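For reference, the structure I am asking about is given below.
Note that this complex is displayed minus one protein chain, with the remaining chains in position.
As written, the chains take the letters A, B, C, D and E, and residue 1 is the first residue of each chain.
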Amino acid sequence: MSSSQLGIVKRNIQRADKSAVDALRQFGVATVHEAMGRTGLMRPYLRPIYPGARLCGTALTVLLPPGDNWMMHVAAEEVRPGDVLVVAVTSECTDACCGDLLATSYRARGALGLVVDAGVRDVKDIAALGFPVFAKAISAQGAVKATPGSVNVPVVCAGMMVNPGDVVIADDDGVVVVGAAIAGEVAEAAQARERKEAETRRRLAAGVLGLDLYGMREKLRQAGLKYID
Amino acid sequence: MSSSQLGIVKRNIQRADKSAVDALRQFGVATVHEAMGRTGLMRPYLRPIYPGARLCGTALTVLLPPGDNWMMHVAAEEVRPGDVLVVAVTSECTDACCGDLLATSYRARGALGLVVDAGVRDVKDIAALGFPVFAKAISAQGAVKATPGSVNVPVVCAGMMVNPGDVVIADDDGVVVVGAAIAGEVAEAAQARERKEAETRRRLAAGVLGLDLYGMREKLRQAGLKYID
Amino acid sequence: MSSSQLGIVKRNIQRADKSAVDALRQFGVATVHEAMGRTGLMRPYLRPIYPGARLCGTALTVLLPPGDNWMMHVAAEEVRPGDVLVVAVTSECTDACCGDLLATSYRARGALGLVVDAGVRDVKDIAALGFPVFAKAISAQGAVKATPGSVNVPVVCAGMMVNPGDVVIADDDGVVVVGAAIAGEVAEAAQARERKEAETRRRLAAGVLGLDLYGMREKLRQAGLKYID
Amino acid sequence: MSSSQLGIVKRNIQRADKSAVDALRQFGVATVHEAMGRTGLMRPYLRPIYPGARLCGTALTVLLPPGDNWMMHVAAEEVRPGDVLVVAVTSECTDACCGDLLATSYRARGALGLVVDAGVRDVKDIAALGFPVFAKAISAQGAVKATPGSVNVPVVCAGMMVNPGDVVIADDDGVVVVGAAIAGEVAEAAQARERKEAETRRRLAAGVLGLDLYGMREKLRQAGLKYID
Amino acid sequence: MSSSQLGIVKRNIQRADKSAVDALRQFGVATVHEAMGRTGLMRPYLRPIYPGARLCGTALTVLLPPGDNWMMHVAAEEVRPGDVLVVAVTSECTDACCGDLLATSYRARGALGLVVDAGVRDVKDIAALGFPVFAKAISAQGAVKATPGSVNVPVVCAGMMVNPGDVVIADDDGVVVVGAAIAGEVAEAAQARERKEAETRRRLAAGVLGLDLYGMREKLRQAGLKYID
Partner (left out) sequence: MSSSQLGIVKRNIQRADKSAVDALRQFGVATVHEAMGRTGLMRPYLRPIYPGARLCGTALTVLLPPGDNWMMHVAAEEVRPGDVLVVAVTSECTDACCGDLLATSYRARGALGLVVDAGVRDVKDIAALGFPVFAKAISAQGAVKATPGSVNVPVVCAGMMVNPGDVVIADDDGVVVVGAAIAGEVAEAAQARERKEAETRRRLAAGVLGLDLYGMREKLRQAGLKYID
């Protein structure tokens, strides 16, 4: 099965370990992205549709033609508790592929949220549901149900490759994808990073300079930085 | 009088029936847009300038040259209670054509809000007034008063044709335009749609799948969708 | 020292008079921009990263290569109480050049906020700190520390020239820059404008038309505006 | 029939007078736009897909859902010699709605070109055909044939209202629309303008200043322009 | 090795069969994209930097930090005759990562061209070399050599996943990627499609309508299309 193929629903996917997902849930997107060596981040045009939205779960991928959300209904049946729907499009589009009815359905099936490289609508109702959504656009423009896409194939969403079962984490800072196979290891690196940052924060708050804390002065000099009056 | 002509103020326009406007006021933008067969929506780059802004009224159209808001003052005199100002520009522009002074004036004349394919400023003050505004941009850049545009000519605002007197409805999901002649009929279709959606929502919340509710399985099979393991 | 030169930190800059900065602090961005004859405004894509953010202080300029925030650490040492960091980039970029650690450091040194023609991250933490930031983007994408930029050279930030020591004012309506030499005079003009607007607002709220208040009718007629039925 | 309605083909439309179209054909887009009082211009993102493309004909309008070009086949049957296809979309889209096969078909039916607020492909073949096309994008992304749009309803294309039968003129400078009813009068105004410009060009080429030719000096002084050393 | 990891050069990659690449070379991008079921296309913002540029070869992938082209030099050593460099970036960037010196080097090593999701410069010299380049931007802005990226890891370029060794084909219509494993089969499908199109073109040129040729009339009627006068 090649990437981005249309007309396919893969029923059995390998989801990341629940324990690793739970471990990752406690960290912010920026921390996880750094813990992976600054990889995995989707393009920053994806934004939460209501303040404070946050999610962490396993990717159930959906691939849609522009202006067509038929597969969003097919995807609902594939949802397992703890999943996050990750919706990619075959060409750029801002039309709504999800509204409050679909959000209600996903939630009833145990989904934890939605990441969509297109539009959504009924944002007031979705916010009232408390169903976190990260989207490229808010648009009332409705979709047709005419052309098959795919469910649970590898997709590119907002510039980032996502495989079904990967861990997806989203908060105010954006959306990051963690490969299922490395989720546990990334959670540990995130933990280590967070511990270290707490101490750094304390010292910076006390007025210590990063220049000294990180020992940057000599390297800056070697790089040619000049101080003038 | 041709569309988009400059230098004209039309004083007598045919506004949509008040009863139809009042009927439409109770529905959201997405519902109205669907009730019109998925037409009438402005481009999604128009956004409310403060959370919760919502409006429904009859269009008083304004056409401006870029960076010039002289006609905004001319338009104030044409406002009738229940009007919404719909502002189009002859070329793309993000400069503010409206601030809190004009908003104060419009409100004093009975206007219910503003839809503008350009910028606005004094957004804190306008929010405090509770005067709903949907705009392309927020910008403090001021405008000149040097070149006539028009008032109450047909305009294209954010990609959608608007005739003076049409009904304009805006909420979190965008801005939709309903032709004055079909406003009553659209309100009825919106009512019917809403009734049907309430029942659908109840069933989806109970875990029923859209695939079954809408009878999609056979059509998907015919369209070539394949399930694999 | 030419504009935009790389690899330079200027230590002694001439900051605008504290009294002028304090005087300007009481005015909104739109008022100050008008008081300067409609100049000084940065492009409107800079937005506050949390609602209600507002700042007024003296510019400490930073010039960064794309994806590299090394100079942000160098800049921390140059901060004097009352400064606002104004960050420009040598080419367009949305990566985060500042997160909550740097914000903590700047605040500890007395900085009043940050204006950045690129991205920031940890926006929830920065909002919790109450450290006002105006940015082009929110992105978790981290930066490297490999290539020197400059501190306190003249820069172009969001389309506007900024000299170190200029006054920078930002609120919901955008970001405006006031030359240090004219800060006092601009504050006075802003005061005069605000007094005048209060009276105008009162009259417009009472239903007086701008057409009459500003005596526009004859000028519109001369400009060729036609009223039709 | 309301604007932008879907699922409709209007068979009999009133095309602009052939003599007026022929008269307009000899003028450039900028001249015609000026002759109409600076109205009628589509947004400048529409560009010719090969150098030197130029067209002038009567609009046959097509409205498409995003990613669906079914109506392009329906439109072929409606083409009359001298028509230009003007293609609008219900939401923003860059997918190809036309390639060399459709272009071949349109040409065989007597069409003079294509203006499309979306994408086209096979640009090398279309250029070889000498069939002028003005488009928003070049993209090989194919379209489906699943959902009806409309033919010969009023549409908004690249920000400009177009009625079936209007005159559409396109060259290096963009695309302009002339209402069928005013086509003759606009051609005359264009002729007058061109005559006047020839003399102006001669004088400017001889070194005469526009300041003197247009008598601007006193008006500039009154507008407050100051000369300094 | 996970996707998009930084700091890695993979030396041995599996390139698509030379015979399949040679077979694909004779087809245009639109034909290949259709032959793959309308998949594989990069976003249309990638454009040839000179008229008539065209390429077909095996992907040598490069992943760069923004504003840093160090890996472009590392990649040169990995080039095998018949390769096309496919350059992705960790965040959006328009800086030049390639100029005529690197192009000269790639060509000397047997590369057939360059596809880059960022900028290039020296376009006149590169055109004179006859080295085909498809890029997001033309910019003289130079890059640093400070931070490692990767070579021959899977990347996302202009919205499309590319594995090292895949076939990349580019012409006026865009850039398409064919998985190495399916290259032969896609070439056959492209051949079949082209044969069929030749006959279709002949009939359309003779004035036959697609409506009749493709038997669309009944389907359109069922989809609700209405003809009116």
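Methods note: a contact is a pair of C-beta atoms (placed from the backbone, for glycine too) under 8 Å apart; a residue touches a chain by one contact, two chains touch by 3 or more.
The model shown is predicted, which means the values in this text are computed figures rather than measured ones.
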item: Chains still shown that are in contact with the chain withheld from the display; value: B, C, D, E
item: Full-complex contact with the absent chain, from E:Gly82, E:Pro148 or E:Gly184; value: E:Pro148
item: Sole residue of D:Gly99, D:Pro148 or D:Gly174 that reaches the chain not shown, by the stated touch rule; value: D:Gly174
item: Interface with the unshown chain - residue positions in chain B; value: 65-68, 90-95, 139, 141, 144, 146-147
item: Chain not shown, touching residues in chain D; value: 28-30, 33-34, 38, 41, 44, 47, 171-174, 176, 197, 200-201, 204-207, 209-211, 214, 216, 220, 223-229
item: Sites on chain E contacted by the missing partner chain, in the whole complex; value: 1, 7-12, 70, 73-74, 76-77, 94, 96, 99-102, 104-105, 107-109, 119, 121-124, 137-142, 145-148
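Just so we're on the same page, only the chains that are shown with their structure count from here on.
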item: Labels of chains that are neighbours to chain B and to chain E; value: A, C, D
item: Centre distance in Å when chain D and chain E are each reduced to the mean of their C-alpha atoms; value: 31
item: Chain A residues counted as touching two or more neighbouring chains; value: 7, 38, 41, 90-92, 94, 139, 141, 146-147
